[in-house]
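Take a look at the structure set out below.
Here the complex is missing a single protein chain, while all its other protein chains stay put.
Right, subunit A next:
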Amino acid sequence: MSELDMSQYLGIFLDEAGEQLQQLDEAIVKLEQTPDDLDLLNTIFRAAHTLKGSSASMGFNRLATLTHRMESVLDLLRQGKLAVSREIIDILLAGLDRLRALKDSIAAGNGDEGEVGDIVTRLEAVLAGQAAVTSRDKAPGRETLTLDDIEQNVIRAAQVKGFQAYEIRVQLEAGCQMKSARAYLVFNNLKEAGEVIKSVPHTQDLEAEKFNDTFTLAFVSREDADTLANIVKSISEIKDVTVRPIVLEEDQEAAAAVPAPGQDNGVPAARANGKAGEQRVSQTVRVDVQRLENLMNLVGELVIDRTRLAEVGNGLKARLGNEELLETLEEVSLHIGRITSDLQEEIMKARMFPIDQVFNRFPRMVRDLARKAGKEIDFIIEGRETELDRTVIEEIGDPLIHLLRNAIDHGIEAPEARLKAGKPRHGTVRLRAFHQENQIVITVEDDGAGMDPEKIKARAVAKGLISREAAARLGPREALDLIFLPGFSTSEKVTDVSGRGVGMDIVRNHIERINGTIDIRTTPGRGTCFTIKLPLTLAINRSLLVQVGGRVYAFPLANVVEIIAITPADVQRVHRQQVVVVRGRVLPLIYLGQALGLARAVPAGENYAVVIVGLAEKQIGFIVDNLIGEQEIVIKSLGNFIGKIPGIAGATIMGDGSVALILDVRSLVDNLGVEASRELAS
């Protein structure tokens, strides 16, 4: 193996290791709550086992050693020889953290650099403590037989031909002379009955007598276990032989689905059934996101060419009249159009992932935070299977972390305070995701103390964020929005948990950057709920296309409240600002060309088309030259060279191949504030 260049597998290894670590993390946290869940233990064990195998074959020895020790502890838990305790969970989690650090180090190109000795020692202490109790099974040299893929395949092939696979563990008499000769005899005698697939230790070590008194064989045979045991026992100086059928991993899963004979109470069996169903995964292939992106671009090209094909068809028709060939051309062009849109849809779907990818790292985080803050928290996750685009998944993690932190740190009260308030000791934090029309909704809800608008106002005034008079004018809803101001924090003391300089303003920026919105509902004493609404994908957006100065711009539809038509007579002036009254509400009005810095004044006309956009409570009307209509557009970045332009979120390619700019409504509006003040200053 060492001869091979393993580096080509590194990417896959890291991806998979990441997944296994994540799975372990989640499962171990869950295990703390349901220590008797054997299925869960089996899942954990398998993940650790796979990780051990892959890291060993990649030559990452520290990683392999540490996983191996963890696996041994897990094995004891699984066999019921060790009980799940908080201490053991702590050690396992600490081990996981260390594994993750090693993985990161590998990813950074430094190999598995890092100290693992201390954790290994702690794990070994657990194992040793156990060894004292069950010394019989912990005979030295006890090695579980692990089979790699090739060996498993050999066994499967043999099973098809009617052979059965056995694990044969042979223990020689203590002080046996010529151990290698005994081993040889065992091999030799067994040869009559079948074939040795693997031996632990390796045959070379057996020959060199580099083993204690035990060795284990994987053996395929048509004979039954007793016959094999008798063949081995007929050799002298053999103390003990155990022959057990080998059950391969997937067979184990199948077996788990059937209620085990020992599990006679119905409830756990039913649960086992459900679990087995969950574990069935569809066949997948890993694809680089960049590849999908390229595919998407190519499809975009197809769409454009199809339009041109149709144009050519029309042109020819005008010149040649109805020709049979032209009809065929028309048909083909239509067909290509349909295929193209199907292709586009399929590629979009290929970019969708369950949100579980983000959610699965939270249980561990919540556990750690709650312990640190001295709070007792039930963490409930719903809607893990909700799918959304990869790009959104990447962006949503940080805001959610912050909201969860807030819920734990500021939302949920300490256990004593909760009891005093007549609530259960345990607080509940609920994270939920679901689809609603063309959006995904994520809520973070706690049953904690809630927020008091008056306190928030007082805080904002104390921090000098708004004036006392301005605060007095705010309604309860608007007061809540104050927490999104930079520099606002309700926390009385900076704690290790939340005192990281990230405020709700950053959270909101993050969410708005991915075209989402965030909303708060709170009841003092009862709890708070943050609701985030996001587009399903960042790559495709429903937009309102408008024309200004002969060019096409796109408003993200999420920001558009309504479209109205007004006459110049409807435009009024308040404080040098143009406004329009819509159903009793005064809205600032600005020509889009001016907002973009392209033109100073509205072109004369009899009617203005006005797009009213909404940002939280604020609404602004943009006058445009022309409305084109609603369309799904593919968002593309302007690239590094041009960089971030205020007011512009990106670009898209229209059906005719031309480029239209997508408006970034928030920065457009923010920028207006700057320009307005400039105008006043001049």
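In this text, a residue touches a chain if its C-beta (ideal position, glycine included) is under 8 Å from a C-beta of that chain, and two chains touch if they have at least 3 such contacts; residues count from 1.
Everything that follows uses one rule, which is that contacts and distances are computed from a predicted model.
Colleague: Since a chain is absent, check the UniProt entry for it and pick the matching name: "Cytochrome P450", "Chemotaxis protein CheW", "Raffinose/stachyose/melibiose transport system permease protein" or "Hydrogenase nickel incorporation protein".
Modeller: Protein name of the absent chain (UniProt record): "Chemotaxis protein CheW".
Colleague: Among A:G162, A:G422 or A:G643, which one is in touch with the chain left out?
Modeller: A:G643
Colleague: Identify the residues of subunit A touching the omitted chain, counting contacts across the whole complex.
Modeller: Interface residues of subunit A facing the absent chain: 297-298, 300-301, 551, 596-598, 636-643, 645-648, 651, 653, 657-661, 678, 681-682.
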